[in-house]
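Before I ask anything, let me first share the structure, which is written out below as structure tokens.
Removed from the display is one protein chain of the complex; every other protein chain stays in position.
So, chain A:
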Amino acid sequence: MSTMAEDGFASHKRDPVKSSVGGVASQKRRQHAVAVRKERRESLVRAKRLCRVGSSGDDADTPLNNAMMVDEEESVLDAQAAAAVEELKSAVANQGKGAMQKVVGALRELRRVLSRTEFPPIEAALEAGAMPLLVHCLAFGSPDEQLLEAAWCLTNIAAGKPEETKALVPALPLLIAHLGEKSSSPVAEQCAWALGNVAGEGEELRNVLLSQGVLLPLARMMLPSKGSTVRTAAWALSNLIKGPDPKAATNLIRVDGILDAITRHLRKADEELATEVAWITVYLSALSNLATAMLVKSNVHELLLHRLATSTSLQLLIPLLRSLGNLVAGDSQTTSAIFMPGQEITGKCDNKYNIIGVLTKCLKSEHRVLKKEAAWVLSNVAAGSVEHKQLIYKSEAVIPLLLHLLSTAAFDVRKEVAYTIGNLCVAAASEQDSGRLSLILDHLVFLVEKGCLPGFIDLIRSADTEAAKLGLQFMEMVLRGMPNGEGPKLVEREDGIEAMERFQFHENEDLRNMANGLVDRYFGEDYGLDR
């Protein structure tokens, strides 16, 4: 098939030697571009954050935004880094007059090189010997400016790859020491930032920091009511307590004044600070039973609900929702404390401040993460008592929304919605006696009549085992429970039989047996004969 473009190319003469050389260079460029893109992706999703603008904002140096650096630019930066480290080395060695100013000046230059781009020349700086120098510059009694610049350099080194973050180990005790109340605020904040990056690297480094006593001084930095220092400290703490070891979370909630600070910030702070504090409650509620109990006792769930109802910032909504979800997913004691009988159940169902109202708002959001996690929380509410199921069922807004999402939303959202709808249709007879299950026919019939069946059959066809199992389980309830033997007819009409027959050749034996069992039982030889 000849195209215009091809005709155009026909007139070019190709020099075979030239094109092969060009091929190698362009291939190298492409490989480099792919590597940079991958590195960029990794750096974007890391729990570490580069510091590119000082908190005082006085620095005239505006950072550049070139995400795709070419080889030459990289090597220029590397050279600059090495040169800056050399400067610093000689400044530190110098004992004469004005030595301190020289040191600060050299540090500032190194800091600028490390803040200029998205991918600072960390490796080059480390290789030139930056670390021992920076540790030296953190010595007690050093002027604030020096401490600040040194901590800033360390922050950006720690924001890099794992081995680069690990290079900070010799500096950690000093960074922690400068968190103390005697330090100036900007210095403490910059040290907290560096430590937050280290904590964001992984469990090993988190444990090192915790054993060196970072928790208490950092927690104290969260007590004031406002300021960028509070926010940075809160973020660093969230990285520190994320586990999987629950010890740090439990120790944090024990710090004097912390619970009060958390609730205070959740109630009153601006959205940026509230966001970081909300992430702290995410980890507290996920990892520590003690923290969860204390939070619930302080009515933190009310604060979460209120903030969820009123905020529109996605950054804030995510951790608020997840904290709520962790609380709802907890043990029954916690859950019943959240659902205070008087308010939640007899009150108006569609009140925007109650849990159903808040979850409805999140389900309506355009953001996939919010929809998915809201559906997850709702599914856990639906897994509760019959009263809880009725709360959802009677809400005018939620049911149509769930049905709509089941057929139109992204896969991970649909799965959670399926859990919710299915949970609405069946009840465990009692908490202790979970062996006995009872179908709630009202709900099942209504939801099937409203057209939820195709959505479940779609899940049966999915390649995801968990989703396929959900679909089959819902199918079973329909086949067994729909009155007047309507179940099989409904399933057949929606091509449910075909969907189940696929499993004959499925590699998963459980699913195969489930599907075959249903087809055998409900679409056997007698099917179709009895009217």
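Note that a contact is a pair of C-beta atoms (placed from the backbone, for glycine too) under 8 Å apart; a residue touches a chain by one contact, two chains touch by 3 or more; residues count from 1.
As a working rule, contacts and distances are computed from a predicted model.
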Options "DNA-directed RNA polymerase III subunit RPC3", "GCS light chain", "C2H2-type domain-containing protein" or "GPI-anchor transamidase": UniProt name of the undisplayed chain: "C2H2-type domain-containing protein"
Contact with the hidden chain (one of A:A383, A:L406 or A:L447): A:A383
Interface with the undisplayed chain - residues on chain A: 37, 41, 44-47, 49-50, 52-53, 65, 67, 118, 242-244, 279, 282-283, 286-287, 314-315, 318-319, 322, 326, 328-330, 335, 367-369, 372-373, 376, 379-380, 382-384, 386, 411-412, 419, 422-423, 425-429, 434-442, 461-465, 469, 473-474, 476-477, 480-481, 492, 495, 497-498, 501-502, 504-510, 512-514, 516-521, 523-529
